[in-house]
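Structure, as structure tokens:
A single protein chain has been removed from this complex, and every other one stays in its place.
Right after this comes chain A.
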Amino acid sequence: MNYSLRNLNMSNLWHLTKASLTSGLIALTISDRYACYSPVQGLSMFPTFNSDNTTFLGYSIIGNMLISHFDPDDHVLVEKFCLEKYKFSHGDVVVFRSPSNYKEIHIKRLVALPGDMVNIPHSFDRVKIPKGHCWVEGDNSDCSLDSRSYGPIPLGLLQGRVTYVVWPPWRISEVEKKVSKGRLLHY
């Protein structure tokens, strides 16, 4: 009796391990190849993401309510199908590894693609994007570290395209493409 019970436990444990291992593998594969979920930190994309992120002494103000210990970050869905052929278009919000630190992942808006000429704001300079590179900028140009400081980045650093805001529930929406006029000169 005792023996058979122990045997049963062992086989249950084995099944549980196998199931969790398999689901882990499935989750990893999906997040690598198709889509993944990630939080957005910081205010560099301000009107698009984290727009009700007004933290004050650990409290968040949402509408008129003051909520404590609330995680105000937006969470987004990042799709990876575009990495198959590196097909991106102007105005996409993209996720990429920082060119100065490979461990940091940044979210910015794609302004220009290879071959475009970009006007730099507040100056008369123009930059020609070399082949295989792109120009990224945050929506909140006052507090964003982007291509205006480090120049065009290789397309190979891109890790995916942001398509939806999925959390918090009242902010669920599609992320729109936005092309600012007058920045690009096509040749």
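The rule is simple: a contact is a pair of C-beta atoms (placed from the backbone, for glycine too) under 8 Å apart; a residue touches a chain by one contact, two chains touch by 3 or more; residues count from 1.
Simple rule for what comes next: contacts and distances are computed from a predicted model.
Engineer: If you had to name the missing chain as UniProt does, which of "ATP synthase subunit gamma", "Trafficking protein particle complex subunit", "Cap-associated protein CAF20" or "Peptidase S26 domain-containing protein" would it be?
Structural biologist: Of the names offered in "ATP synthase subunit gamma", "Trafficking protein particle complex subunit", "Cap-associated protein CAF20" or "Peptidase S26 domain-containing protein", the one UniProt assigns to the missing chain is "Peptidase S26 domain-containing protein".
Engineer: For the full complex, which residue in A:11, A:29 or A:89 touches the chain that was left out?
Structural biologist: Of all options in A:11, A:29 or A:89, contact with the hidden chain holds for A:29.
Engineer: From the list A:91, A:115 or A:132, pick the residue that touches the absent chain.
Structural biologist: Considering the complete complex, A:132 is the one touching the chain left out.
Engineer: Since one chain has been left out of the picture, which residues of chain A touch it in the full complex?
Structural biologist: Against the left-out chain, chain A lists 22, 25-26, 28-29, 32-33, 85-86, 96-103, 130-133, 153-158.
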